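Heads up, one of the protein chains got dropped from this complex, but the rest are sitting where they should.
Right after this comes subunit A.
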């Protein structure tokens, strides 16, 4: 797992209070990890803070799963 993926996973575990083994790439924040719409807003903010990237609102809407987040952040950093 990449560094970004490791860190994303850690943030998700911390914010959503879920078991680490459930935070797989395909896991949807809302459908699989019990987040609500406010949780996802906060998650995106936490990603911005942790990775020093800006995630505009229209991009944030496309980030629905752990994998989406990793992909977006890696594309910004690459």
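FYI, contacts are C-beta pairs under 8 Å (C-beta built on N, C-alpha and C of every residue); 3 or more make two chains touch, one makes a residue touch a chain; residues count from 1.
The rule is short, and it goes like this: contacts and distances are computed from a predicted model.
According to its UniProt record, the chain left out of view corresponds to "3-oxoacyl-[acyl-carrier-protein] synthase 2" among "Xanthine dehydrogenase molybdopterin binding subunit", "3-oxoacyl-[acyl-carrier-protein] synthase 2", "NADH-quinone oxidoreductase" or "Peptide/nickel transport system permease protein". The chain omitted from view is touched by exactly one of A:25, A:48 or A:68, namely A:48.
Remark: the residues of subunit A touching the chain excluded from display are 14-17, 38, 41-42, 45, 48-49.
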